[in-house]
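Working notes for the structure below.
Yeah, one chain of the complex is gone here, protein chain that is, but the others are all in their spots.
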Amino acid sequence: MTRPARYSAYGLARRGLTGAAWPPAWRAHELRPSYDVVIVGGGVHGLATAHYLAAKHGITNVALLERGYLGGGGSGRNTAIIRSNYLTPEGVRFYDRSLTLYESLAADLNFNVMFSQRGHLTLAHSDSALRTMRWRAEVNKLQGVDSELLDPAEIAGLVPHVDVSDQPRYPIVGGLFHPPGGIVRHDAVVWGYARAADANGVHLHQDTEVVGIDVVDGRVRGVRTNRGPIAAPVVVNCTAGWSSLVCELAGVEVPITTYPLQAAVTEPVRPFLDTVVVSGTLHVYVSQTDRGELVFGASVDPYPSYSTRGSLEFTEGVATHVLELMPALAKLRVLRQWAGLCDMTPDFSPIMGRTPVDGFYVDIGWGTYGFKAGPVAGETMAELVATGTTPELIAAFDLARFAEGRLVGERGAAAVGH
Amino acid sequence: MMLLTCPHCGARDAGEFDYVGERRDRPDVSRATEQEWRGYLYLRGNRADWTAELWHHRAGCERFLTVVRHLGTDEVRG
Amino acid sequence: MRLPPQPGEAIDRTTAFTFTWDGRSYPAYAGDTIASALAAAGVRVFSRSLKYHRPRGLLTADFHDPGCLVQVGDEPNVRAAHRRVEPGMTVRPQAVWPSLRWDVKSANQLVGKALTAGFYYKTFIKPRPLWPAYERVLRRFSPGGEVPAEPPDGRYDQRYAHPDVLVAGGGPAGLAAALAAAEAGLQVLLVDEQHELGGHLLWGDDGDRAALRDLRGAVAAADGIEVLTDAVVTGRYDGGRVVVLQRSAPGVVERLVKARPRVLVAAPGLIERPYVVAGNDLPGVLLSTAARRLVNRYAVRPGQRAVVLTANNSGDAAVGDLTRAGVDVRRVLDARRGDDVVRVRGRRGVRAVECSDGSTVACDLLVTAVGWTAPTSLLTMAGGRSRYLASAARFVPADLPDDVLAAGGIVGDGSTADLVAHGRAVGHEAARRARGLPPAHVADLEPGPHPELFHGRSNGIVDLAEDVSADDLRAAVAEGYDSIELVKRYTTATMGPTQGKLEAVNTIAVVAAATGRSIEETGTTTGRPPYVPVSLGVLAGRRYQPVRRSPMHTWHVEHGATPLVAGAWIRPDHYGDPAGEVCAVRQGVGIIDVTPLGKLALHGPDVADLLELLYVNRWRKLAVGSVRYGVMCTEDGVVLDDGVTGRLGEDRYLMTTTSSGATTVEHWVERWLQTERPHWQVHLVPMTDAYASINVAGPRSRELVGRLTDIDLAPEAFPYMRVRLGRVAGVADCVVWRIGFTGELSFELHVPAAFGQRVWEALLEVGADLGVRPFGVEAQRILRLEKGHLIVGQDTDGLTQAYGAGLDWAVKLDKDDFVGKPELAWQRARDDYLVLVGLQPVDPAVVPPESCQIIEDGQRIVGRVTSSRMSPTLDRAVCLGLVAARLSEPGTTVTVLLPDGRRVPVLVMPQLAHVDPEGVRLRG
Partner (left out) sequence: MAEPLRLTDCTALTKVLVRGGADGALAAGAPYGRARRDGSLLVGLLPDGWLVIAPPGSATDVVDRVDAGRDGGFITVVDVTHAYTLVRLTGAAAPSVLEKVCSIDVAEAATPDGAVFRSLLAGITASVVRDDEGGTRSYLLLCDRSYGQYLVDVLLDAGAEYDIGVHPH
C-alpha cells in the first residue's frame, strides 16, 4: 500500500522550489462486485467510519459511495461549530469524546483541519434561558467539561461588540461560556478523513448513488447503484438529510423529518470577533472565520423540504437578530447564503446502531448538530461494525428507543445550539 | 419563502402559515398498541415526493388546511 | 489624468470639491466615483491582493472591480469604482500594514510558490500547542475593512412592491422592454445598478448616445414606469419574490424593495471577462469596457502608452476611445487573427507586454477584450439553468420559468437597434404573460461568434479577489480535487466578493483543460443569492420587533417597575422589593397585573366534550358558576399547559392558559376542532386582550374587592373555585374568579381592557388603608413556589409526562379518550421517570440556584432543582425539584450539588406545598 506524501511546511517549501506536484489526496477506482462493508454517504460520518474501520480495525475492503462529490452534503455546508456543552450526561460524554478526537485530528490525519478552540458563548435573554444554561453548566461540570455562566459585564469583556445594555428588545441577562468549543475548517475534516481512508485502502466512489438495497430474509445482501450492483454483508447508512429515503430502500422506517437549514457569510472584515456567539432566544449564531468573514446560522426552516434554495426571510431574520446583538455591524454585507438538509429526530438526538434488518446499520438523525460528532460517530460505528457490540457511548441512541418510549432529553439545549 | 395558495385568501407568503405536520390518522385510542401509537407519534413519510400536509393559516383566515406539496421541489398542487 | 470635457461624461465640472484618500487630500467633481477621482489624480494602486499582497488597481472600473475595495469612514469594503465620491469623504486602503505603498505582508510574494492551493492544510500541523499562535498570525492576513465599535448613523428602509413587470437592467434592451410593457398598460419597475439609465450606451459613441437620449425620453414620458437607479436586483427567491437593493434612496442609507412582479425581465447585459496570463493583475491592466468607461464617462486618461488585446468590437472601440483620449496605442493585438499576450511585465504596475510574436512592447496600460460572461447566476438562482455555447464562448440562459424572461445581451448579441427590438419583443411578451396569457416564444437574439479565450500560455491570476492562479487550480486537480465544486472549495476560487462574475468561466475553463473534460461537462458551481453583497442594515430594515403591553403598562413604568421580557410581553418583574411584595400578599393584600394570561371564550353545546378531550381530568359535571383547574398534555403524554376554566353560562365557558402557552393552546384547540372534531359545535373566541386581568391576593383581598363590587363575596355566596360576573369599580361585564395561584385568598378580576387602569388605580386607592401593594412576577413566583404550584416549562420539561409532574390526581384514565391517554396509561405502569417533589435544604439558609443537579454516588445525576427561592414567609429556602421516582418518598434526603462545588443535603417533603399545605388560607 502506498503511503501518502506527508504534509509539512518543509514539504511545501521543497515542492514550491522544485515545482514537484503533490500526489492525489485520494484516487478513483473501479467498483468491485463485492465489499466487506459498504458505507453510503461521503460526508464526515461516512468518511470517519471508513477511516476508523480501516485504521483501527483493519477492515479495508470497504467502499464508500457518494452520490455527488465528497462533502457535498451537510458536511460541506455546515457552520462547523464544535462543542460538547450538551444537556444530558449521555450527550455530553459522547460529544466530549468527539471534541477530544478533534483536538488531535490534524496530527492524526496529517491534515491541518484548523480546529480553532476560541470558545463558544451562548447568550441568555431570559430567566428561563439562564436556567437551562445553568442546567447545562452543571451537567457539563459533572462530566468534566469546561462550561460556566457569565454575567453581562463578563460577556462585554469577552465580546466587546455585543450590546449588553438594557436597550435591546431582548436584553442580555447572562451567558454560558464553553472555552474548549470553537470552529473547524469543515472541508478540511472531510478531506483529511478521505485522504486517510484512501491511504488505508478504502475505495471512495464519488458520483455513485445507491438506488436500491437488497434485503433477503431480513438480512442485507448488498446495494444497487447507478454504476451497478455491489454485494455486501454490511451496509452503513450515513446519509443525513436523505437518510430516511435510504432507510426506505431497505424497508426500515425511521422517525426523521428533513428540514433545510440555512447559513450565510459576509464579506471579510478585519478580525474582531474571537468567540462563537449564539443566541437561542434570537435564533441566530455567528462566528468569524480565519479568512475574516462572519458566518451566520439560525434554526431550521419553518417547514420540511428537500430543497436547498434558501430564502430572503432567513437573511432578514439573521440580520435583524445579529444587529440586535451587535448593532455596530449594520454596514457589513452578506456575500452568500446557502442551505443544507437536516435529518431531525423527535428528541434532537441521533439514531445510531442496528436496525430490524440484519447487517444494515444507521448513523443518522444528525439534524443541525452532527458535524461535531463526526469523529466519535465514526469511531463508535466502526467499533460496532467490527466487533458486533454496541459501544456504551452510543447505547442511548438506538432506534428502538422511539417504539419503546425512551426518548433522550436533548430537546432543551440542542434546538438552536448546533 | 414559497407562496401557499389558501382556498380562502389566495396566494400568500408561507410566513403567514404555520406548518403543522404531515396529515395522518389518529389511531383508535382504545385499541392502539404501543407500536402503533408510537408510529403515529414519531414516524413520518418524509419522502421527496407529493405529500399531504396540514398547515394553519395563522395570520390569515385561521383555517387549518390540507396542502399537497412536493417536498423535493416545494411545488404546491392546486 | 483628467481629459477635457467629453460628450457623454458623468461628472459635473461646475461642482468641484476635495476628499481624502490614505490621509491625503484629492480633488473630485460631482459625479465622480472614488476610483475615477483618484485615477484622474494619477493614483494607480488601490489595494493589496489577498495572499501575496501584490499591488492592485482598477480592472473593470465598475461595481464588480475586485481591486478597489476601500474603507469609507466606518464602512468597510466599499466598491470604489461604483460609489460616488462626496465632499470631505475619508477613504482609506484596507488591510495593509504599515501602508499601501510599503506593505510588509508583500513578503508573501517571496514564498509565493509555497502558498499554493490548500497550503494551510499542509502546514502548521505540528507541534499542536503552537497552532493557536499560528492561527493568530493567519488571521492577521485576512482581508477586508474594519467594522466600527459604535453603531453607524442613519436608518435603513424596506418596502413591498407589486409591479406587473420588473425589468432588471436599464440598457437598451431593458429600456425597450420596459417601454413595451408600459405601452401595453402595465405597471413596470425598471431597475438599474448604475447611477443612470443606459447600460453600455452610457460610454458609447455619438450614435449610442443619440439612441439613449431617445429611449430615456420615451421612458420619462411613459405612463406606468417607475425607475430606480443605483439599485440592483439581488435575487429572485421562491414565490417569485424579486429583491431590489436601492443604494441611494432619499432620507435613508439604503432601501430594500421586495417586489413580487408577475413577470421578471432580466436584461443585465454582459460582464466582460479578464484574461488569465502572467502579470494580469498588475495595475494598468484594464478591461476594454473599463477603459471606455474611464475615458467617456469620467474623462480620465487611464495611461500614456497602451497595448490592446482585442477579440471583439468592444476592444476595437476601446482603441478608438484611447486614441481620441491621447493615449499612445503602441500595439493592437487581434486575437481573432491569433495574436496573443504572453505575459505582462512590471512590479508596481504595467511596464511592458510580451507579445506572441516575440516582441516586447513598453507601455503602462494593457487593455483586453477577450470575451463576455452572461450573468446567468441571476437566473439560475431563480430556478433556471445555463448552457454553454462554445461558438459564443459563454454560458447562456436556458429553461427559464414561465414568469421569467431574458432580454438583450444576456441572451445574444446585436446592434443597438437589434437590442431594442429584442427588448421590445420581450417586453411585449412579458405584458402578455403578466395578463395571464399562455407563454409564446420570443425570437431569440443570436449570440454572435466569439473565440474561446480564457487563459494564455503563462500562469496568471484567475480569481483576482482570492488571489488564485491557474497553476493553483491545476494543482488542485492533480491532488484529486477534480470536480469543479471541490476545486472551488480547495482553492477558494469564485468564493470572494465577485462570486464568480469575473472569474467563474475562466476557472471552469482551466479545470476543464486540466481534467480533459469539456467546459459543458465540467459544469458550473451553484449560483446563490445575493447577486451582490447586501448590508445587514438593509436586510434588517426598520428592525420590527413586536411588543405586547397590558393596559396598565404605562402605570407600571411610571411606578418604577423593573421590566421583565416575557416572550412578546413586557411585564413588571417587581417594584423594587419582591420580598416585601410577598409579605404584603401574605399579610394583607397585593395586586398583580396578569393580563398576559391566555383567555379563550368557548361557546357552544359541545364545549364540555372538548374539555374532556383536551384536558386529562374530568369536566362534564362542571356546574355553571364553577371553575376547575385543568391540565393538558400532548399526544405523547407530555404536559403542554395548565390553567383554570370556568363555566359562565349553559354553553359558555372561559378557559385560561399560562401566559407563555396562550397562543399555543389557542391554536391547539382550534386544530382539534377543525381537523379532528369538525362536527362539534364549539366556537373559540380569543379574549386575552379583551380583558385586563388583575389578581387581588391576600387575606384582605375580600375586603378590598368588596369595597368596589356589587358581587356578594361572602364565602358562602362565592366559595373557592367559583366564578361570578358583575361590576367592579363601576365597570360592567367583569369576570371574577375565586382561585389561588399564590396560595392566598384571592380574586382574579378580568376587566374590559379599556378600564383596566381605572380598576387597577381604584384598587390601590380604596385599599390604601389595607396596605395594598402592587406585586410583580418575581413575588408571584415566590408565592406560588411557597404554595407548591408548578410552572409548566420550568418545573416540567419537554419530556415530563403528567405522572412525573405529580398530577396523578388529575389524570382520569377511565375516560374513554383524551389527548395523551395511551402514553399516560403506559407511564403509570412504569417507574423509570423523574417525579416532581417539594424540597427543603436541610440548612435553611442555603438556596440552591435553579437547575442545580441532584446527584448520587458522587456524580450520577438523579434529578434537579427546578424552582428555588428564599421564602420570606418561612424564612428558609424552599424548592421544587424533579427526582428519580425511587427517591421521591417523603423524608428521603438527597444531595444537591451547588455551582460552587458544595454538596448539600436536601429533604424530600411530603407534598409540593411549603406554605399552608392544607389550603386553609385560599379557602378562607
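In this document, chain identifiers A, B and C correspond to the written order of the chains, with residue numbering beginning at 1 in each.
In this text, contacts are C-beta pairs under 8 Å (C-beta built on N, C-alpha and C of every residue); 3 or more make two chains touch, one makes a residue touch a chain.
Remember, it's a predicted structure, so these values are computed and weren't measured experimentally.
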Contact list for the unshown chain, restricted to visible chains: B, C
Which residue of C:P752, C:P849, C:P899 or C:P917 touches the chain not shown here: C:P752
Sole contact to the chain not displayed, among C:A80, C:M687, C:I791 or C:L922: C:M687
Given C:W569, C:Y615, C:F775 or C:F818, the one touching the chain that is not displayed: C:W569
Sole residue of C:P4, C:G358 or C:P546 that reaches the chain not shown, by the stated touch rule: C:P546
Touch with the omitted chain, as defined above, among C:G251, C:G358, C:G436 or C:G891: C:G251
Residues of chain C in contact with the chain not shown: 157-162, 187, 251, 258, 260, 542, 544-551, 553, 569, 595-596, 601, 603-604, 681, 683, 685-691, 733, 752-754
Positions on chain B where the hidden chain makes contact: 8-9, 12-13, 15-16, 58-63
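Operating definition for what follows: only the chains that are shown with their structure count from here on.
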Separation of chain B from chain C, taking each centre as the mean of its C-alpha atoms, in whole Å: 26
Separation of mean Cα positions, chain B and chain A [Å, integer]: 29
Residues of chain C touching at least two other chains: 237-238, 241, 823, 826
Sequence positions of chain A contacting 2 or more other chains: 311-312, 405
Partner chain C, residues of chain A touching it in the complex: 7-9, 11-13, 15-17, 19, 21-27, 68-72, 76, 89, 103-104, 106-107, 110-117, 125-126, 128, 131-132, 134-135, 137-139, 142, 149, 160-161, 169-171, 185, 187-188, 191-192, 206, 266-272, 290-292, 309-312, 315-316, 318-320, 322-324, 327-338, 347, 405, 407, 409, 411-412
Contact footprint of chain A on chain C as seen in their complex: 74-77, 95, 111-116, 119-126, 128, 131-132, 135, 138-140, 142-152, 156, 235, 237-238, 241, 243, 258, 381, 383, 475, 478-481, 483, 485-486, 489-490, 492, 495, 497, 499, 526, 528-530, 533-537, 539-541, 543-545, 547, 565-566, 793-794, 797-799, 823, 826, 849-853, 855, 859, 861, 864, 897, 899
Residue ranges of chain A touching chain B (in the complex, touch as defined): 244-245, 248, 253-258, 302-307, 311-313, 346, 402-405
